[in-house]
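A single protein chain has been removed from this complex, and every other one stays in its place.
Per-chain residue numbering starts at 1, and chain names A, B and C are given in the order in which the chains are listed.
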Amino acid sequence: MDIVINFSSGLCLFIGSFLCVSGGIGILRFPDFYTRMHAVGVTGTLGAAMILIGLMLHSTDLLVFAKLVMILLLTLLLSPTTSHVLAKAALHNGLMPKLSQNTLEQSSLDLKSKETASSKF
Amino acid sequence: MLIGLFNNWIVVILMMIGLYIVIAHGNLIKKIVGLTLFQTSVFIFYISMAKVVGGTAPILADDIIQYSNPLPHALILTAIVVGIATIALALSLVIRIKAAYGSIEEEEIQRQDNQIQADKKERKQA
Amino acid sequence: MIDIVLLTLLLVVAIAIIRMKDLFAVIMLSGIYGLLSASFFVAMDAVDVAFTEAAVGAGISTLLMLVVITMTGRSENTTRHKPFPALLLVVITGGLLIYGTLDMPYFGSADAPVHSHVAPRYINDSMQEIGIPNIVTSILASYRAFDTFGELVVIFTAGVGVLALLSIVRRPIKGDKIAAVNDSMHEQHLVIRIVTKILLPFILLFALYVQFHGDFGPGGGFQAGVIFAAAIILYAMLFGLSTARIVINQAFIQLIAATGVLLYGCVGLVSLLNGGNFFDYNFLSNDAIAGQHLGILLIEWAVGCTVASVMIIIFFNFADYRERQLSNENQHNQESP
Partner (left out) sequence: MISHLPVLQVIVPLMAAPICLIFKRAQLVWLFSLLVSGLTFLISILLLQQVMTSGVLSYELGGWQAPWGIEYRIDKLNAFLLLIISAISTIVLFAAQTSIEKEIDKNKHTLFYVLYLLSLTGMLGIVATGDAFNVFVFLEISSLSSYALIAMGKNKRALWASYQYLIMGTIGATFILIGVGLMYQMTGTLNMQDLSQRLPEVAQTRTVFTAFAFVIVGVCLKLALFPLHHWLPNAYAYAPSIVTAFFAATATKVAIYLLIRLTFSVFGLSFSFTTIPLQSLFMALGLIGIFIASISAIYQNNIKHLFAYSSIAQIGYMIVGFSISTVTGLTATLLHVFNHALMKCAIFLALAAVMYRLDDVQLNNFHGLGRQMPLTMAAIVVAGLSLIGMPLTVGFVSKWYLLSALLEQGWWPVAVLILLAAILTVVYLWRIIEVAYFKQPLVDNAAVKEAPILFLVPIWTLTIANIYFGIDTRLSVQVAQAAAQSLFGLTP
């Protein structure tokens, strides 16, 4: 029975670390801010979650298990929020996503109209 | 020799970087960041002094025989809080300086000071 | 091995701070510097210090600096800054320090004088004399209680200093204006307000856990105070300063800061009046160990109160000053065009 647990925890750890590494590469390779932030989002949420699950399977003592579950819940709640706020702040400061050429003019038009409409606090 | 004192040399380099920022850079906030660098490197020096190879955190547990030295930890807790107190006061001074002088660059403030000095002299002669 | 990696990372961050011109990046890097040094402290088995450094060095100081640069602008114009005299002075002091490190005991050697003179008594006898597992808290709260009292007064001085510099007589804002501000903020920060509402109770609970867990594991008054203040600062940032002011009014917070210091001092005075020296907890109750526990509990509570209220005072005054400046600018450009 514990061979299955060991194997699955090893697998989870492997997937988690693979996601983190790919996230790291993603930050370096992606062209603009928003795609890079997507890569960070992946590592923050999924990568960490997989590693935590791998550790949970590996852990023996109940207290450690409970703490790991709490950390998992916290990261699942927090990291999507942080990437949301990050993207919102970037957009608020007028950082334009790097779109293909023709959609660029069209989206910048309606962005300007949206800006004038809503009265900025 | 190298491994033994590597910690201290890195700490010395960090200290000197902090000191360099405080002295050479004119921006008031950059000076405060330099000050935090300078103080944090002193904390790293204290804590790397307290470490015993093979020792664990100074929390008494029955199966552990070797502990790291707890005294520098208590000292550094005090020093960190002293550091944040100084930074908070320095930042409130920067806010007031920005409101009074309109800029947080050392040269600009010095220039305005010298100017006040100069036209006070003219008024004295007049 | 891990600490050498961390130290080199610290070096890289420090050099990056010199090169950076954009103040926002410099402050973020100083936050990273705080976090890296906190993880270095964990590698050095200094868990209490790592906790405090993470909460204070990476948390509060970055936050305060960010509030300040929203007022003072982000760019640092480097006109001629004078590297050579500074470089000369720095090289001299650095050389003297390196010269000083040559005779130091090697890193981690167990026979260094530091580990043989005063420390063994703390490690061996603190369980019998004070009876709490966390030796750092026993040193902090009992052996060297006067140091912590001095440090509490330092924090109190910083709070009063910030009050003296930034506090202004407040004109009471009308009720409906607060509601307007609240609605506009609601529309802007919808997602994060919901998440904060979920998280706030847990942060406060965690602060209380850290406060009372200080005797057994890493934690104590300072960390608890900073976490408690962080929760309230988060609330103030998202629900508007004026609403936060109604929830936590300033005079009450100043009162708590003062009573925290007084509570700490009275613990010492009570042990003085019971016949012992100042801060001698054995005289607090008939059994010595119970006296020590009671003394440490009261002191951690006093420290927690004062640190939390001073951090709140500092943040509220910074944000208040910023709000007043923004309203002045709005009035200014309403009149001018």
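Everything below uses one rule, namely that a residue touches a chain if its C-beta (ideal position, glycine included) is under 8 Å from a C-beta of that chain, and two chains touch if they have at least 3 such contacts.
Quick caveat: nothing in here was measured; it's all calculated off a predicted structure.
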Note: the excluded chain touches shown chains B, C
Contacting the left-out chain: of C:Met28, C:Leu87, C:Met127 or C:Val160, that is C:Val160
Tell me which residue among C:Leu87, C:Val114, C:Leu204 or C:Leu241 touches the hidden chain in the full complex. C:Val114
Tell me where the left-out chain touches chain C, residue by residue. 96-97, 99-105, 112-119, 121-122, 142-147, 150-151, 153-154, 156-158, 160-161, 163-165, 167, 169, 254-255, 257-259, 261-262, 265, 268-269, 272, 276-282
Touching residues of chain B against the unshown chain: what are they? 15, 19, 22, 28, 31, 35, 38-39, 42, 45-46, 49, 71-72, 75, 78-79, 82, 85-86, 89-90, 93-94, 96-97, 100-101, 109, 113, 116, 120-121, 124
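What we mean here is this: only the chains that are shown with their structure count from here on.
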Relative to chain C, the most remote chain by C-alpha centroid is chain A
Centroid of chain A to centroid of chain C, CA atoms only: how many Å? 29
How many angstrom lie between the CA centroids of chain B and chain C, rounded to a whole number? 14
Where in chain A do residues touch at least two different other chains? none
Identify all positions of chain C at which a residue touches two or more other chains, and write them in rising order. none
Under the definition above, what is the set of chain A residues touching chain C in their complex? 77-78, 81, 84-85, 88, 121
Quick one: which bits of chain C touch chain B in the complex? Just the residue numbers, please. 3-4, 7-8, 10-11, 14-15, 17-18, 23, 26-27, 30, 33-34, 37, 40-41, 44-49, 52-53, 56-57, 60-61, 64-65, 68-69, 71-73, 76-79, 81-83, 85-87, 89-91, 93-94, 97-98, 101-102, 104, 106-110, 112, 114-115, 118-119, 122-123, 126-127, 133-136, 139-140, 144, 147-148, 150-151, 154-155, 157-158, 161-162, 165-166, 216-218, 220, 222, 307, 314, 317-318, 321, 325
Mind pulling up the chain B residues that touch chain C in the complex? 3-10, 12-21, 23-27, 29-30, 32-34, 36-37, 40, 43-44, 47-61, 66-78, 80-89, 91-96, 98-99, 104-105, 107
